[in-house]
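Encoded as structure tokens, the structure appears first; notes follow it.
The other protein chains are all here in position, but one chain of the complex has been omitted.
As written, the chain order gives the labels A, B, C, D and E, with residue 1 at the start of each chain.
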Amino acid sequence: MRPSARSPDQLRTIQLQPGYSKYAEGSCLACFGDTQVLCAATVEQRLPAWLRDSGRGWVTAEYGMLPRATTQRTDREAARGRQTGRTLEIQRLIGRSLRAVTDLKAICDMQIRVDCDVLQADGGTRTAAITGAYVALHLALRRLVELGLLETIPLTDEVAAVSCGLYCGQPVLDLDYEEDSNAEADANFVLTGRGGIVEIQGTAEDAPFSERQFLDLLALAKKGAADLIAIQRAVLGLDAPA
Amino acid sequence: MRPSARSPDQLRTIQLQPGYSKYAEGSCLACFGDTQVLCAATVEQRLPAWLRDSGRGWVTAEYGMLPRATTQRTDREAARGRQTGRTLEIQRLIGRSLRAVTDLKAICDMQIRVDCDVLQADGGTRTAAITGAYVALHLALRRLVELGLLETIPLTDEVAAVSCGLYCGQPVLDLDYEEDSNAEADANFVLTGRGGIVEIQGTAEDAPFSERQFLDLLALAKKGAADLIAIQRAVLGLDAPA
Amino acid sequence: MRPSARSPDQLRTIQLQPGYSKYAEGSCLACFGDTQVLCAATVEQRLPAWLRDSGRGWVTAEYGMLPRATTQRTDREAARGRQTGRTLEIQRLIGRSLRAVTDLKAICDMQIRVDCDVLQADGGTRTAAITGAYVALHLALRRLVELGLLETIPLTDEVAAVSCGLYCGQPVLDLDYEEDSNAEADANFVLTGRGGIVEIQGTAEDAPFSERQFLDLLALAKKGAADLIAIQRAVLGLDAPA
Amino acid sequence: MRPSARSPDQLRTIQLQPGYSKYAEGSCLACFGDTQVLCAATVEQRLPAWLRDSGRGWVTAEYGMLPRATTQRTDREAARGRQTGRTLEIQRLIGRSLRAVTDLKAICDMQIRVDCDVLQADGGTRTAAITGAYVALHLALRRLVELGLLETIPLTDEVAAVSCGLYCGQPVLDLDYEEDSNAEADANFVLTGRGGIVEIQGTAEDAPFSERQFLDLLALAKKGAADLIAIQRAVLGLDAPA
Amino acid sequence: MRPSARSPDQLRTIQLQPGYSKYAEGSCLACFGDTQVLCAATVEQRLPAWLRDSGRGWVTAEYGMLPRATTQRTDREAARGRQTGRTLEIQRLIGRSLRAVTDLKAICDMQIRVDCDVLQADGGTRTAAITGAYVALHLALRRLVELGLLETIPLTDEVAAVSCGLYCGQPVLDLDYEEDSNAEADANFVLTGRGGIVEIQGTAEDAPFSERQFLDLLALAKKGAADLIAIQRAVLGLDAPA
Partner (left out) sequence: MRPSARSPDQLRTIQLQPGYSKYAEGSCLACFGDTQVLCAATVEQRLPAWLRDSGRGWVTAEYGMLPRATTQRTDREAARGRQTGRTLEIQRLIGRSLRAVTDLKAICDMQIRVDCDVLQADGGTRTAAITGAYVALHLALRRLVELGLLETIPLTDEVAAVSCGLYCGQPVLDLDYEEDSNAEADANFVLTGRGGIVEIQGTAEDAPFSERQFLDLLALAKKGAADLIAIQRAVLGLDAPA
């Protein structure tokens, strides 16, 4: 029995609120249960130095967490003067996930930066961030099409992320904080609309896990990601691809 | 005529949403028009070293702004590795404002830290922060009373803040970003429920202003602060003091 | 009775020593009693990136304090690796004060940077810094006129600063450290030669103060600033404006 | 055909040199082809504050790379003043991998810190680091047994790591730099002597990969890890477990 | 011919002003010509952690330079967020020089920290700093004797420093900035009242120098240091040792 009484393959209540921010070119408030992540995409007509004249644009992400997003307050990174390893690791993951479905050549001369800020953290902040960041990115690119700066939306696939874990020996989908703190293993999957794998990060918390267990987690993740992508399509007003 | 078509002494639509955060001991989302500041109070049973054994507790604040809270994205302070002078100045102001109405002796051995994070910035973020932080602080202290840790809420007065400025030569209340960017002078007032002055910060943007002009701003501020304090009382479920 | 036996509206002994530094384009050692601030203006033929091609020049300030300027040694900011919020707040104030009386268009392509370093701190370091920085700036600009780089000194007004406070319930002018540590309220005023207000920063230390009290402080400040500006004129060899 | 002419499931020449460092409690120079990582374990009789009185000890790792370990020089992190996200991510991974096979209760009151410094980088530095760090840790723990501070070596399993990738569409084992730079997908596997999975990190570089492809990589990794663990046993003078 | 028209073995005009600072336990403004260094000694009844219970006290120094001490403004180290290598090197040298003549066992439980801040820099700031810091230290220790905290002044010798260099092929004493910038070799000598050597730092600027040349510089330094120590004795009101 999960603490939330969900069935093993059941996502939390998912809400993706597009257009949450007044100023960003694209934005989405992604809620996975009590986890809330505000994703805001900014289009810059200026590339980092190492990409200039490469014929490619860039998509990147930054991640942060409000100090009291968590049950216990965590120190403000700006006050400590450096981002933690965890923060850097997560924002690198978000950036890679978005680039995996973006045609960078089509946005040459542009950088799109997606800020993912956790307003409330009840587990799964990185997966909510990726899932919401995709919506924010889509909306920002759609605006560029509307402005005539791009001809079509340069996305080659859809992307969403979900966590799975072994909780009391059982594979479960979309862990909340209570489950996450007690899971024997924990894996994050970034998957695409066409069923491809973008990233897999699996970690044994306590004792190593087996290949069999890992494949169970992957199966759950495929179901969860398909559900998330359906929600993304709905809020973006898109039909499922034929 | 103000860009927002407000009358000179009219506040923007004010919303104070108490209990916005699931985890904080007290919280409030303060909205002054499109400006949104999430205020979250954390109670710590541990004082900074320089206050131990002083017989006094402490109230302090931290301030931050999401990178895309603004029309143009601003750099993330955590990524730059230091807080700007503006940030430090504002968080010091919030802390002083709260301490001015708190009986620090009554909370000896405790530090209450109020995080004020700007989700969206349309001018007046520091005044919204102070006004919301007071509500968050009140709620956190009320909880300490409910838990039996304090006998009464150790607040000696109420506090709210509002900006005023000279816009096209006219004194106006509660500037939004468009007004703020074009004001000839700009002042922030932190005032109490009993009519006392906690802080005044007045700045000529372009040319010096006169004492007469300054007194006009102060008069507007007194009206605005009284309105804000009435709203604070309402959301806290308090009657006006006799 | 004030600790220094001064009357309530009496400044400390003021000394402004122009040309104190051998190398700076303009300089002044400003002494307010035992408070000593060395102000040195540097003219740079190069603007910060965000001002280039704006048609405006810039005046800015930096503030520092020698570690043993104070009764108790304070940590060296360079060794700690960051400037405190207080330092940043003060140097921003000095910069704004100087810009308020400078015709920035007239010095386009130039940045003038005024370093204000406290050699000894007995209260009122920011007001001594502003008062001395104006003299240093004037001298640097005068040199630019002498070199034929400017036609006239591009200052639109004169500026000086002074603190006032409520000490034992009484409004007093130009607080020294002993008064400052025990004042109920403390305000800094930056005023111009023509009687305009550039900045007002008033802070209740303990309990809120009233509008009446604030107006008393402002009246004292006007007298004090007029005295300071007369001294500035004298050391600069200027007549009072007609 | 691989650039190195290896067969798809062939490791590079592996050398693990135990006792490389004169001073460390345990050490190993791990060479995977031209990749060289010096691993040195330090035993400290002192825990980080957050673990004191927890009844558990700790194993952690730090990772660094000499500036000219690479074909192009990279900036020295100490000179830049911060470790990159990549560095932090790798050292967190090494630490988790070692803790997964260590009985932390058995080393309560001790912290073992393994420094992994890359002398030369030809791809696979993190997998060489983990594989060498296990040897260094084993040797340090063995010394504690020899000194009578522990009764038995508190390791619950053996651990090694290897990378696999899709190179020209084919799954290959233990990528060198040339392969790594051109791989379509890249995965690092941390596996144990008993066949358990400790960590999986798979990343699509260009386009998403399929579950089938991923399982091929995992199969290669299991073979590679078994070979590495056999080498670890040999240099540690251990028989294979029954 | 030297630019200053001094003879090769002639010091600049030396002024040591003891008691320059109002607050420091001991202080001295050291002027070597136009070079001005304010030295202020602080006595702390608290040792750095690594010296506690060692039976020894500590003497240390910090060095800084006002941004406009130099002909061209240099960046403020506090604003840059780190001290330069030059600064760290100089303050380490000053500390070693003072410790070489102090009986650290006699001041156990105390740390004396001497801040040396350059108000104006015309060459030889480190030698002026050492020479002035000795006076500040002596005065601080004398005060401890007067307060009954020490029985005698725990100095085992006197110390002063002077630079020498090869200028246009000729050995000269006490280089000013113009000479220093053009010298072929440059050496700093820290010498004691009894003729001992505490530190020698010699550097070829352009081409290596010979042992013969080095001995000429040492001979000049001995004369210069003797003169400086005589001035130290005079301002401290001491007779020459028998």
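As a working rule, a contact is a pair of C-beta atoms (placed from the backbone, for glycine too) under 8 Å apart; a residue touches a chain by one contact, two chains touch by 3 or more.
Please read these numbers as outputs of a predicted model, since none were measured by experiment.
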Contacts of the hidden chain among displayed chains: D, E
Of D:P3, D:P48 or D:G81, the one touching the omitted chain in the full complex: D:G81
Omitted-chain contact residue, chosen from D:A40, D:V162 or D:A221: D:A40
Option from E:D53, E:E211 or E:D239 whose C-beta touches the chain left out: E:E211
Per the touch definition above, residue among E:A79, E:A100 or E:L150 touching the missing chain: E:A100
For chain D, residues in touch with the removed chain: 21-24, 27, 34, 38, 40, 42, 44, 62, 64, 66-71, 73, 76-79, 81-83, 87, 113, 115, 117, 119-120, 122
Residues belonging to chain E that touch the chain removed from view: 82, 84-86, 88-89, 91-92, 96, 100-101, 156-157, 187, 191-192, 194-204, 206-211, 214, 218
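By our rule, only the chains that are shown with their structure count from here on.
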Shortest path length from chain D to chain E (each step joins two touching chains): 4
Maximum centroid distance from chain C, chain identifier (CA atoms): D
Length of the line joining the C-alpha centres of chain A and chain C, rounded to whole Å: 51
Mean-CA-position distance for chain D and chain C (Å): 59
Of all residues in chain D, the ones touching two or more other chains: 82
All touching chain pairs, where touch follows the definition stated at the start: A-B, A-D, B-C, C-E
